[in-house]
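The structure under discussion is supplied below as structure tokens; questions concerning it will follow.
One protein chain omitted, others in place.
The chains carry the letters A, B, C, D and E, assigned in the order they are written, with residues numbered from 1 in each.
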Amino acid sequence: MQDSTPFSFTLVITGAPYSSQAPQSALSFAAAAIKAGHRVDRVFLYGDGVQLASALASPPSDEPQWPREWSTFLEEHGIPGVACIASALRRGLVDEGEQKRYELPASNLRAPFTIAGLGEWVEGRMSSSRTVYFHGSD
Amino acid sequence: MQDSTPFSFTLVITGAPYSSQAPQSALSFAAAAIKAGHRVDRVFLYGDGVQLASALASPPSDEPQWPREWSTFLEEHGIPGVACIASALRRGLVDEGEQKRYELPASNLRAPFTIAGLGEWVEGRMSSSRTVYFHGSD
Amino acid sequence: MSTLIVIDQPPYGSWAGREALDMAFSLAAFDQPVSLLFCGAGVNWLRKGQEPGTIRQKSVEKNLAAAPIFGVEALLADGDDCKRYGLEAEQLLDGVTLVQADSQLFTNYSHTAFAG
Amino acid sequence: MSTLIVIDQPPYGSWAGREALDMAFSLAAFDQPVSLLFCGAGVNWLRKGQEPGTIRQKSVEKNLAAAPIFGVEALLADGDDCKRYGLEAEQLLDGVTLVQADSQLFTNYSHTAFAG
Amino acid sequence: MTEIQTLHILNKSPEHPRFARCLSIAGPADTILLIENGVLGLSTASASASGKVLALEPDMAARGIVSQSGTVETVDYDAMVALTARAQQVISW
Partner (left out) sequence: MTEIQTLHILNKSPEHPRFARCLSIAGPADTILLIENGVLGLSTASASASGKVLALEPDMAARGIVSQSGTVETVDYDAMVALTARAQQVISW
């Protein structure tokens, strides 16, 4: 097996930004994968990782804005970013559809992230060559 | 010292709902403190604990809605609930003032929670008889 | 080959275990073979007689009892960890298989994942 | 009497330590006496030569160097934990006092808190 | 009612480094209150503490932990509040 064989990846992020290093490690990994000619099929946010899809994160201006950096990366490379619906709803991450459905005062999901079920994760595992998880640390 | 001597408490919650047990433990403690005739001066949300002030959390209907339960409790007893501004902004918890200031598409802070600096915590420590912390578990 | 979902955190104190369970149930729902391994403090998921009503949570016992029905192939638990937490056979939920969570066990699965 | 803020988690992997530091700086800003204790994996905050630019974080070394200026009374570190992480005296940041984080130490402070 | 020097509220499982540290730091005039995952310490042969050890009953019941008769005193949230008032200092681990 050669390093140059193109691979495809599903990445799963379970650690939140500004709480864990997972979003940074995953972004550095994803950029390196694409640079090597591999494909990133999908990024799936699970558990506390759904916070990465927040449209409202406002860190100090001298710190990386991880939700924005990830959004830009996903858009540039046409990669779907999906937040698990069960994790997202519990943690107050909602799109306009869920806002209406639950009669909430606002929505806060940052494009191009979408909300979907764990089926997206199951499908990613089946169709990608490798699924790599980025968890919170300690 | 008698158990019946009235005390005042500042409670600090650093664990998020639907990720840790901290909001439940803290609410059970706060209710018991008030039942015993003590005062709860203030509840301060810090770190991941700021997620407890989300106006958008939508857990399944057979699970407690912790942000709502806490809001109701605070209102019933006239207790100020304060989310640390630095923790809240990084994690995408903003009120209308911060929404305008940072030109964000929405706000998601649940009343009666307000956003303020760590000075509120320092002041609480000085004025209350006891400060009790509720951290995330493992 | 099958997927192994590992739960090494105790129940109720955090949500990671519940989210691991959801992963296992989802795989099973899509007809993907999956087993659950409880190790470390995670073996406390398997103790009989959990009554979490007062702390406002639902018992995970019922979820685990439903695992075979949903198609989860096996509930595995590390025997040494059970012993360390004083879990004798009669205190364990039904349907749990005691194993040794070693190198050998993991080679039986093509994928292994934690929920967080 | 003084407050002790304890940092027992390593830097960069989580934000809890940074938030503990903010707590200490806030107390100092309000003229409340405060010291920091680094123990367990938290002693890794005190290693010289941290270069977190590639992982997109700011060095905590600079924050710690500012601690005395902001009025933090002492930076304490558990000596045994430093040894365990191979931190010899010459690899430690300046201004750190090695102590034994035992029962006796904690009785010197009227308040002790972790950030999370 | 005896005075408590420090009340240690311990919510971590025995696997967490804070569990052992809390036990090693608690002095003879201190009380350790096990809550949340901390009550799992009752089911392991953990290092014994020099202070008194109590456990929160609702967290024990949730986890199916039954107190061996006489080994540990159990308390409810009301008693937890009373303990924090009796103690000169409270440390949450």
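Just so it is clear, a contact is a pair of C-beta atoms (placed from the backbone, for glycine too) under 8 Å apart; a residue touches a chain by one contact, two chains touch by 3 or more.
Predicted, not measured: the structure shown is a model, and the values here were computed from it.
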**Request:** Determine which one of A:Arg42, A:Arg91, A:Arg110 or A:His135 touches the chain that has been left out.
**Result:** A:His135
**Asked** Taking the full complex into account, what residues of chain D touch the chain not shown?
**Response** 9-14, 40-41, 44, 47-52, 54-55, 57, 84-87, 91
**Where the unshown chain meets chain C, residue by residue** = 8, 39-41, 101-103, 106-107, 110-114
**Asked** Hey, which chain A residues sit against the chain that's not shown?
**Response** 1-3, 5, 7, 9, 21, 25, 28-29, 31-33, 35-36, 38, 129-135, 137-138
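What we mean here is this: only the chains that are shown with their structure count from here on.
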**Item:** Each chain counted as touching chain D and chain E at once
**Value:** B
**Pair of chains joined by more contacts [C-beta pairs], B-C or B-E** = B-E
**Complete:** Centre-most chain by CA centroid is B
**Request:** Let me have the rounded angstrom distance from the C-alpha centre of chain C over to the C-alpha centre of chain E, please.
**Result:** 27
**Asked** What positions in chain C touch 2 or more of the other chains?
**Response** 9-10, 12-13, 15, 41, 55, 57
**Message:** If I count partner chains per residue in chain E, which residues reach a count of at least 2?
**Reply:** 11, 13, 15, 36-37, 58, 92-93
**Complete:** So the complete set of touching chain pairs is A-B, A-C, A-D, B-C, B-D, B-E, C-E, D-E
